[in-house]
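Note that one protein chain is taken out, while the other chains of the complex remain in position.
Moving on, here comes subunit A:
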Amino acid sequence: MNKEQTIEELKNIVKPYIQNQEAFDVLTEDTDFINDLKINSANLVDVILDIEEKYDIVIDNEAMERMINVKAAMEIIENKLSEKNS
């Protein structure tokens, strides 16, 4: 999985839900979905469902709770993809 490409894909997924354009413009691995991008918790559910659809994976409650920033999202996507392909 290419890191830059995944960050770019995640940016496209979160874009409709962000409330802080400046934080979005400088998005990095450490960008927090709620505190930086100001995505509300109801819309975070939509972000996660969009991630499931994009990567054809299933995110469980435990993974959902860990998915607080870009880095965690990338790790979870990578884990779920490797579980699926193993």
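Note that in this section contacts are C-beta pairs under 8 Å (C-beta built on N, C-alpha and C of every residue); 3 or more make two chains touch, one makes a residue touch a chain; residues count from 1.
Throughout what follows, contacts and distances are computed from a predicted model.
Undergrad: Please identify the absent chain by the protein name in its UniProt record; candidates are "Ferredoxin", "Aspartyl/glutamyl-tRNA(Asn/Gln) amidotransferase subunit B", "Sugar ABC transporter permease" or "Hydroxymyristoyl-ACP dehydratase".
TA: In UniProt, the chain excluded from the picture bears the name "Hydroxymyristoyl-ACP dehydratase".
Undergrad: Hey, which subunit A residues sit against the chain that's not shown?
TA: So the residues of subunit A touching the unseen chain are 40-43, 45-46, 48-49, 61, 64.
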